[in-house]
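In what follows, a single structure is set out as structure tokens and then discussed.
FYI, not all chains are in this one, though none of them got moved.
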Amino acid sequence: MDFSPSARAAELTGAVRDFIDGEIAPVEHDLHQRSARARRAGEPVSWRVPEEVRELQRRARDRGLWNLFADLSNVDYAPIAEATGWSFLAPYVFNCNAPDTGNMEVLEKYGTPEQRDRWLTPLLDGTIRSGFAMTEPAVASSDATNMQLTAVLDGDEVVLDGRKWWTTGVGHPDCRVLIVMGLTDPGAHRHARHSMVLVPIDTPGVKVERMLDTMGFLDEPFGHGEVSFTGARVPAANIIAGPGQAFAIAQGRLGPGRVHHAMRMIGLAERALHLACERGLARTAFGKPIMNLGGNRERVADARIAINATRLLIQHAAWKLDAGGPMAALSEVSQIKVAAPNVAQQVIDFAMQIHGGAGLSSDFPLASAWTAARAVRIADGPDEVHRGLIARLELADHGAAR
Amino acid sequence: MDFSPSARAAELTGAVRDFIDGEIAPVEHDLHQRSARARRAGEPVSWRVPEEVRELQRRARDRGLWNLFADLSNVDYAPIAEATGWSFLAPYVFNCNAPDTGNMEVLEKYGTPEQRDRWLTPLLDGTIRSGFAMTEPAVASSDATNMQLTAVLDGDEVVLDGRKWWTTGVGHPDCRVLIVMGLTDPGAHRHARHSMVLVPIDTPGVKVERMLDTMGFLDEPFGHGEVSFTGARVPAANIIAGPGQAFAIAQGRLGPGRVHHAMRMIGLAERALHLACERGLARTAFGKPIMNLGGNRERVADARIAINATRLLIQHAAWKLDAGGPMAALSEVSQIKVAAPNVAQQVIDFAMQIHGGAGLSSDFPLASAWTAARAVRIADGPDEVHRGLIARLELADHGAAR
């Protein structure tokens, strides 16, 4: 057993941290303040990418900090994902943001050469963005077999009819393509009914009905859209890995993505703990630093324990994913999906209390962090569904039906 | 012991419920959707009071549902406050909204006839609104003795210099006056240094620097402001109950207000539980109503227990306030300040999980409810400060210094 990172992971993590601290943080602070001021002033939300951010992307690429998720093992990428969790901008600056990373992995793993040429290359290049359209407003989408949007084969075309929402990334000005999960063969086995289809965003019949807010935040410029599909036709060649393969693809897509998400949550939690310690030592009430009042120090300790234990849980899941692939790490991946956002939410909650009113406001990144962590407890399957899977696998070891 | 409400409380609670269901709810739903659409479309926030709401106020007044907080005992008003917690608009429609209720109570209890004529009458009439300026950005305001804004006597005037924030209500178009807590005599006993001063909003030197958002919500049209005071002069006759009385006033002000807040939290929790039950029974996943999956039913039970126990705790505190006044119910009032928003937050959190993505969006009132409950854990003193007070009183019974 060896808990040291590889030399390459250590070096890249250091470079990413330096770049975030030195280059991204100041820009992010400015943009955050600017957008908070705009919100307070009642100004319209901007959906364009600020030029400063495009410039950061160019510089990150020059320094080799680009597409790292694609070049490294999960265990080596994990500390980098944590580092990017300190910043809301960083994942995008390094071309490592959801949902594009997951979409790129799908194309890399299952795409035809034509699909890869047309979509993967510009995604890796950062010249286009993409969305992933799975969740539907009319059904409980935590059960993916519920999905009702139809993706019917008609000659050498596939026709999509239905409605998706929480399609993240669809608001981005560079968004060009969606991976859409649709029902192709209702009579097949429940895990073979659905297909994943590449749908260019400008396909006739595709319409972004509205952008959704997450607790008041629109998460511009990516955003989350409600998208309708009305007789939208694309070539059958746009089906990834053939009809009925949606479940197999989804399974494989989510392992690494969940490691990224979970490690970013750890980064967010670390940042919140850092802010709590700074503020708690700097401000005084009732004659003492706030940190020395009541149970605050115990909460620091509990945060440290929870963060460390959960980070190790994620690193171990990443290691298992690397070693045996997604099917070998099913339970582990669900475990981190449950643990990480809950830990982050709890630590951020503490940091908010320590900050008092300031913790609720846009003057600190805590309110955004808190809503981000809260949303992750639902995104990609709510906690409860993952707990169900973990229990099912555990009980199967004791002879229960799997 | 008798847990039945008085006949009058029962009748008025019924009337309030009917009015909310029949009159307010449809308007609120429309306004909520309209404002969510505006937010999504990036439109500017509106700070005016919609005409429909002014009309609701007139109708409520016609039916005798006006200023009920002022006419009833705390124990009789408690179930009405709970009923208004189901709606974000209701407190204002019934002229029972914070911070105006607290300010009216202060004027009623401590105001001179002149102060009452000038401010209390139009507040009770609903023709003006007011703010309460206590918290400051530069110090830990959970310790009220920290407040640094100066309110210095200069002849028959008092001069205010400093900065407040989280001054709720200052964004309202009818806001005409602030009650400002300022430091008058730094050499006095720590509980006799500060004064409460009535400051007309148009006093030269008073400036609303910006409106603050609570996790992205501006809570228009009331809002929370950061307000600077630069050599702002008002007559010394505007000091309430004389110089150095701020602590005595704050103590008395907060008891009933905390009962109102806490009962509204119970109303909010009941509404969230109601929505969770409806949604959990209506939607199906993995072949069952969502409500029958995992631990959801246990969470319904835990919510029911926590809501019922906390409601009783608040009613008992109200009863003690009525019987013995704020000093007799110090611990009880702090207990409900801690318990109520935490219960509400926990129940709303569950309701959000049951709603999946919809629970995060503006399509349901849950995200707003959640941020409201979260903010109450800080407003009027964070949980931790109240826990400290409860413990201090408990330990004093065992001989510790009080």
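Per-chain residue numbering starts at 1, and chain names A and B are given in the order in which the chains are listed.
Basically, a residue touches a chain if its C-beta (ideal position, glycine included) is under 8 Å from a C-beta of that chain, and two chains touch if they have at least 3 such contacts.
Every value quoted in this text rests on a predicted model; they were computed, and no experiment measured them.
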>> Let me spell it out: one sequence, repeated, and 2 copies placed. What is the copy number of the whole complex?
In response: 4
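To be clear about the criterion, only the chains that are shown with their structure count from here on.
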>> Suppose each chain is reduced to the average of its Cα coordinates; what separation in Å results between chain A and chain B?
In response: 36
> Which part of chain A faces chain B closely enough to touch in the complex?
Replying inline: 36-37, 39-47, 135, 137, 139-143, 146, 165-166, 210-218, 283-286, 290, 293-296, 352-353, 356-362, 367-368, 370-371, 374-375, 377-379, 382-385, 387-388
